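Please find one structure pasted underneath; my questions will follow.
Every protein chain but one is kept in place in this view of the complex.
Moving on to chain A:
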Amino acid sequence: MSTLVAPTTDTVDVKVAKEHKRRANVRQRAGQIFTYTALSLVCIVFIYPLIWLVSASFKPRGQVFDNRLIPRTFQPENYRIIWEAAPVAQWLVNSLVITTLAALAVAASSALVAWGFTYFQFKWRDRLFALVLGTMMLPAVVTMIPEFLVWSGFGLVGINAPFNGTLPMWAHNLFGSAFYIFLLRQFFMRLPRDVFEAAKVDGAGNWRIFWQIGMPLARPALVVTILFEAQAAWTNLQRALIYLQDSSTFTVPRGLKAVVDRFGAGIGGEQNWELVMTAAVVTTLPLIILFFFGQKQFVDGIATTGSKG
């Protein structure tokens, strides 16, 4: 669809109208050329660091900084070295498990709560929902320390705790998350109410209406929630720094941080940035693949996030 529309012509002289149209076309053409040139330039800026990252991961030590995109000396052994030097595979598995649990837990619990706030009418509903929204404003750093103490109070922190102390990485998601509750509620509110009323008349209970009608209809919103949380859980470093204490339980960001500390630290002049870059590529790839599969939902989800609904 074109963005520029020629002015309405029915009342003016046809000649003038034609001239108008011609000028509008020229302007539009020029505008399009400008737009695509600018977009392509921005594109290069956005994609370059990633290409550089991949290229650096194949370079030998000392050539990382030569800024050629095609390495002078091609050294794929970096991947073998990093694979042997650090339990990268283990980190990937850990992250995969934690990310999956975190995303599913938050989607299920938030949907439940969002449904409670949409489907039912009850006395304190709006005030309670305002409280849900209010918690979004609460900075995570304020609750970071006491939350750690809550988990350790339950005996769930540390390598000797159940599940090697990985429970605090995702289990808080079992209780819903304000942002997703908000997101899903926005979606539920758009569903036609008479469907639920009809089901009620047919004798379906609350749970059944939620599970067999509400949830299937909410699939797009649930996918968005799962993708968002997967991204957040996959990249979360702060939690991992607090709760994961042994490299066998590390997630990808925590492991990457360990690699940076070890190979980028410059202790004794040894800086193996190429290995850091290799580890970064290995750990970035899965998310980018996920993104390509869920791209449309992801972008549409972000688009709806900002709307007031």
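Structural remarks
Throughout what follows, a residue touches a chain if its C-beta (ideal position, glycine included) is under 8 Å from a C-beta of that chain, and two chains touch if they have at least 3 such contacts; residues count from 1.
Please note the rule applied: contacts and distances are computed from a predicted model.
Taken from the listed names "DnaJ domain-containing protein", "Sugar ABC transporter permease", "Putative Zn-dependent peptidase" or "HypC/HybG/HupF family hydrogenase formation chaperone", the protein name that UniProt assigns to the chain not shown is "Sugar ABC transporter permease". Only one of A:Ala38, A:Ala89, A:Ile159 or A:Ala198 touches the absent chain when the whole complex is considered: A:Ala38. Set against the missing chain, the residues A:Val93, A:Ala130 or A:Met144 yield one that touches it, A:Met144. The chain not shown here touches chain A at positions 1-3, 5, 7-8, 31-32, 35-36, 38-39, 42-43, 46-50, 52-53, 56, 64-67, 109, 112-113, 115-117, 119-123, 125, 128, 131-132, 135, 137-150, 172, 174-176, 181, 206, 210, 231, 234-235, 237-238, 241-242, 252-253, 256-257, 260-262, 264-267, 273, 276-277, 280, 283-284, 287-288, 290-292, 295-296, 298-299, 302-309.
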